[in-house]
Each structure stands twice: as structure tokens, then as C-alpha cells.
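As C-alpha cells, the structure follows; a few thoughts come after it.
Left out: one protein chain. Kept in place: all the others.
== chain A ==
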Amino acid sequence: MTQKPAAFVAIILGCAVVLALAPLILPPFYVRVGQLMLYSAGLAVAWTILGGFAGYASFGHAAFIGVGAFAAGLVEERLTGLPPALLLPIGMLVGGLACAILSAAVAYPILRLRGTFFAIAMLGVCHVCAELNNNIDVLQGSLGLNFPAVAPAAWDPAVFFYELYLAAGVVVFLIAWQIQRSRFGAGLLSIREDEDTARMLGVPTERYKRIAFVASAVLTGLLGVIYAHSLGYITTDSVYRDDTNLSLIVYSLLGGMGTLFGPVIGAFMLVFITQVVLARLLDFHLFATGLLLVLLVLAAPGGVLGLVKSWKLRRRAAATAPAE
């Protein structure tokens, strides 16, 4: 990474401004698609702080969407007198805090597992949270939970949430970028590569994994709070979703595992394919997604960014190879 930090931030913010203006010309359907793309990309980047950078691929991050959403909703329900502009920030604070507590509590036992064992244990965490939420009456998981309308009256709610996802996504992206280029990020990278060797070199692996896990969980939870508000009404089934659990891994696989841009590219691609290209083939789209995934993993195990990298390497090799 040789790019100058200021230039990088400027480019990212420039892209954000372009995306922010897009709803002015996009038809409503595409604003919806854009919402889903930005929300998914934000989740994918939050996931990759742990799954991509540290190599701890979680198969249960929807737990944090659900816990964040329900914690926020249950508190907001009791604060109905407050202006809506205050409710969303309060909800995000509560949801983020709930995810921080949950992730810190499960971090110690669960981060001792590696590879698929960790992934499956996270799926278990997600299902346990969902079941508890569903069966404890005060948590209103099965009954459902209403969220206040927080979009200002002058705004189209679809556009409002589009911009909100965009802002949140940019924040998550910049946080992940800062992590990746820091000493902490180098430590996570060494954990992904070889955890025992990392520890031998003095990387405080346990502490780093825990921090990455909590950061990833909190950011996921914040996005979950926004998501719940955009839905307006949630039950456990609408937030603790196994297809979200799966998609978060697929985004990174498609775009490039362990990279910063990979999850964004993967999320944009997959949402576009499923929502636009295959929109009319509802029965077909799960099959097509599966097929696409199998093909991509076989043909390009490094994802889209992996393809670009190997193409560059081949070009360099061709340029330096002696002429026959």
C-alpha cells in the first residue's frame, strides 16, 4: 500500500459524493437496490475486519444484526416521547453497546476455536441468540417490534436510508482501512497467516483477536440498527437470517478474501446479480447464485481482486521474459 493516506481518503470521499448524488437521477427501484448494495457492502467490510484480516471467518454475524436491532428497538419503544432525530442515535448507541457486550462475552471461549470450528460455533451463537430472542416474551422476538419513523418528513424514506447506509458504509470502510494499515492490522494479518508464529514474534494474538471481534461485531450491530429502522417492523426471522450469514462469507470470496475492496466489490456484484439480473427469475436465483459461487471459487479462488493480481503478475512476467 504505497498510496498517500490523504489522497486515498479524498478518492473515497469523492466516490461517496458521487454515490450520494445518484438518487437524484436513479428510478425508485434502483434506489432500493442501491440501499441493499450499500448495506451489504458495509456489513461485508465489518465482517472482514475479523474474517478477512485476522482469518477468523464467522458464519454467524447475523447474531449482531439481530442483537443490535432488538436492543435498539426495545429501548426506543420506551422513549416514544423523544423526537425521532434523537431516537436513531440513541438506538445505535444501545445496539452497539449490546453487541460489544455480547461479543466480549463470547470472545474468550469462541476465539480459541480455529477455522471451520470457529465458523460453526458462530453459527451456533447466532441461532442461540435467535432462539432466546424468540422465546423470551419481553424481548418480543416472535411478536415483533415496531421502529419509529426516523426519516425527516421532507425526505423520501428510501432516499434517506440510502444516504444513511452510504454514510455508515463509508465510516466502516475508513475504520477498516485504518485498521489494515496500522500495527494492529499487521498483527491481524500475521494471525491469519500463522497464529503460532505470530505469537512467537511477540504479537499479542489473544488480545488482538478479541479487539477485532468486538470491533467487527459493534459495526455490524450499528448497521443492523439502521436496517431495522428501514424495515420499520422486525421479528427474529427478519434479522437473524442464515442467508445473511452465508452472504457475508460469499461477498469476500467473490471480491477477494482478506482485502479491503474485495468485500465491497463482492457485495455490489452479488446484490446486483440477484436483485437486477435475476430479479424476474425468483425460483432460479438461488440456483444461479450457487452456480456462480462454485464457478468463481473454482476458477478464481482469490476472487475478483485475485484475478486482477494474477493478471498483473502474468503481464509482468511476460514483459521481463526473454524473447524466444
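Quick notes on this structure:
The criterion applied here is as follows: contacts are C-beta pairs under 8 Å (C-beta built on N, C-alpha and C of every residue); 3 or more make two chains touch, one makes a residue touch a chain; residues count from 1.
Here is the rule we use: contacts and distances are computed from a predicted model.
The chain absent from the displayed complex carries the UniProt protein name "ABC transporter ATP-binding protein", chosen from "ABC transporter ATP-binding protein", "Clp protease", "Heme exporter protein C" or "Nitrate reductase-like protein NarX".
The hidden chain makes contact, of the residues A:A10, A:A105, A:I136 or A:M200, with A:M200. Contact with the undisplayed chain is limited, among A:L74, A:A167, A:A186 or A:V308, to A:A186. Taking the whole complex into account, chain A touches the unshown chain at residues 183, 186-187, 189-190, 193-194, 196-206.
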